[in-house]
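Omission of a single protein chain aside, the complex is shown with its protein chains in their original locations.
All chains are identified by letter, namely A, B and C, in their written order; residue positions are counted from 1 within each chain.
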Amino acid sequence: MPDVIRVTVWNEFRHEKTNDKIRKIYPKGMHHAIASHLKKVPGMKVRTATLDEPEHGLTVKVLAATDVLTWWGHTAHGEVTDEVVERVHARVLDGMGLVVLHSGHFSRIFKRLTGTNCNLKWREIGEKQRLWVVDHAHPIAEGLGDYIEIPHCEMYGEPFGIPQPDELVFISWFAGGEVFRSGCTWHRGRGKVFYFQPGHETYPIYHQPEVLKVITNAVRWAATPRGAELVQGNVKPLEDVKPAE
Amino acid sequence: MPDVIRVTVWNEFRHEKTNDKIRKIYPKGMHHAIASHLKKVPGMKVRTATLDEPEHGLTVKVLAATDVLTWWGHTAHGEVTDEVVERVHARVLDGMGLVVLHSGHFSRIFKRLTGTNCNLKWREIGEKQRLWVVDHAHPIAEGLGDYIEIPHCEMYGEPFGIPQPDELVFISWFAGGEVFRSGCTWHRGRGKVFYFQPGHETYPIYHQPEVLKVITNAVRWAATPRGAELVQGNVKPLEDVKPAE
Amino acid sequence: MPDVIRVTVWNEFRHEKTNDKIRKIYPKGMHHAIASHLKKVPGMKVRTATLDEPEHGLTVKVLAATDVLTWWGHTAHGEVTDEVVERVHARVLDGMGLVVLHSGHFSRIFKRLTGTNCNLKWREIGEKQRLWVVDHAHPIAEGLGDYIEIPHCEMYGEPFGIPQPDELVFISWFAGGEVFRSGCTWHRGRGKVFYFQPGHETYPIYHQPEVLKVITNAVRWAATPRGAELVQGNVKPLEDVKPAE
Partner (left out) sequence: MPDVIRVTVWNEFRHEKTNDKIRKIYPKGMHHAIASHLKKVPGMKVRTATLDEPEHGLTVKVLAATDVLTWWGHTAHGEVTDEVVERVHARVLDGMGLVVLHSGHFSRIFKRLTGTNCNLKWREIGEKQRLWVVDHAHPIAEGLGDYIEIPHCEMYGEPFGIPQPDELVFISWFAGGEVFRSGCTWHRGRGKVFYFQPGHETYPIYHQPEVLKVITNAVRWAATPRGAELVQGNVKPLEDVKPAE
């Protein structure tokens, strides 16, 4: 783990500007709520970036100086440019961590990294959600108890169109009758990816301490030390080999 | 498993037309060698398709009538159209099996499904390869002994830029000093994907019985019964829920 | 898959003899309900075995002639002898499939194969259970729809003390608020293991068609063809090696 983890908290930042109810909960945007929390964590250096900044705030320079990127998007996935999607994708393979939040499941970068359609069931009636920890040995579950309860949420239900996670950390129960794999890890190249379900914009979920705790843990887990360059491409043999005639 | 597995053997089919050495080994193309073998297997109905056919031979109708598609490409990955890549991708998520062979690791469809760059080491000096079975419980290893030896091969070496396989069936040893995850399975949606390393065009590898045995096993494994339609999108609750005020 | 799958349905067979309510549901025992169903499946040859038979009905001869063993136990796990546990364990590593049902999670053989304590939460108030299919590409989910509903069940809840499954096929939702990994696969040696949660003795769960469908699929999945003997122990080099001085 690097001594200081450089985090970039990315947010689409549209709902908060156009919807009064949402603005009340997140006056400066969801990215501000998340970043404010992470800034208090020792060893983290945090910046934010949003869709409407030039290059969505994700320039080559910013990404090169980012160890872990968190991603929240919903209504404007299609406005993220090809160039930025490919740039983020390349940085993940190169070792940057990526924490994808809630409706980010339909972001172009998450679909690009999973190779699937990321479809799911959904329903928005403010029902109760309970996230059960199913892997208590996992660092992302550090400091949690038996489960996290979220009083009002948007339901996401199975089948979730993702590759089988390398590790499954949380499974959600919903009052309406569904379940959902809600905390999933994957390695991609030298980078690590975590998907975390909670976070609907109409509820104060990113003000809930346990949710912020999980995001903090996930950022730490996703921070990979800068490794050696991968050796790929055409190579000479390491042993004496008689070539075939 | 369906009663009859409908297999489409796809081949780029370029090397065999332009290179005398390769034409000698595969006079009618590698697809012909593979398809001829599969045609002798009870319960398989086999057709072939190649890059230079209209829509690369992979029309909507052909794919709808394909349970498992095998894929070999090398020199012309870039000529496969966006439309066909997306069509095959959608059919895999919908339940079609896909068996990706050798240099197909760099095909657009494999990269699309893995979400990674699929980079690797490689070397072409005709060295010896030995594929060790590491999961003897797996149906793709059925009927095999301890290992498969390939007298002359193209070397592919780690790190291989793929997601961790759901199941790892073969690991290769190469005379020149490298190793390679050479038989890898993944589920994607309702479809199954198998990557199998052997098959360089300049050696008679698709005439080798154990290699054909693995391809046969993989086709059987990848054939999924036509399941129920997935229920995704907006849904009503299955339980009585009091909506949040 | 062998042409004919030889199944042994094992049952502790105690509750059915001592409890009137349970006897009413399973007059000849749960093994009889399961075996009667499997006997109607083409390509299966089915026998039963129970705890109180000599060697629990699992003699060397019976196990040698068993491709897949199903296991239900609850009140008398401790009465299964060391010898039979080790015998079944060895047969699984040697290629026999094992389908562990419901309270079999605490059986000696399941703990022996998982290496864990298999602890869980439980509650017996007859609440509703819904098993969601989370891997629609898996042969064990063949022929199922979105979920299986069980009107009255015993609740099992996370954290479930098992190794991460190789493949997770079902996740259960319970009316009382819990979730549970309810369909889990593992390979052990040349054998395959499936754990399936439904089946409390006080409800007619093994009369429910979808539950029997899953058990049937699981038996098919778990049947491995008799493979080559594993080559292990001290071996000579396959290549010319200069020994170290």
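Things worth noting here:
Going forward, a contact is a pair of C-beta atoms (placed from the backbone, for glycine too) under 8 Å apart; a residue touches a chain by one contact, two chains touch by 3 or more.
None of these values were measured; they are calculated from a predicted model.
Within the set C:P159, C:G183 or C:G199, the residue that contacts the chain not displayed is C:P159.
Among B:Y156, B:W173, B:W186 or B:W221, only B:W173 touches the chain that is left out of the view. On the side of chain A, the interface with the absent chain consists of residues 1, 95, 130, 135-139, 141-146, 166-167, 175, 187-192, 224-225, 227-228, 230-231, 238-239, using the contact rule stated above. Interface with the hidden chain, as seen from chain B, comprises residues 130, 132-136, 146, 157-160, 164, 167-168, 171-174, 177-179, 181. In the full complex, chain C touches the hidden chain at residues 93, 112-117, 119-123, 125-127, 151-152, 155, 157, 159, 161, 163-164, 166, 175-178, 186-189, 230-239, 241, 243-244.
Keep this in mind: only the chains that are shown with their structure count from here on.
At the interface between chain A and chain B, two copies of one sequence, more than half of the residue numbers in use appear on both sides, so the contact is built from largely the same positions. Distance between chain A and chain B, defined via averaged C-alpha coordinates, is recorded as 30 Å. Remark: chain A and chain C have CA centroids separated by 36 Å (rounded to whole angstrom).
Looking at chain A, residues 157, 159, 164, 177-178 sit in touch with two or more other chains.
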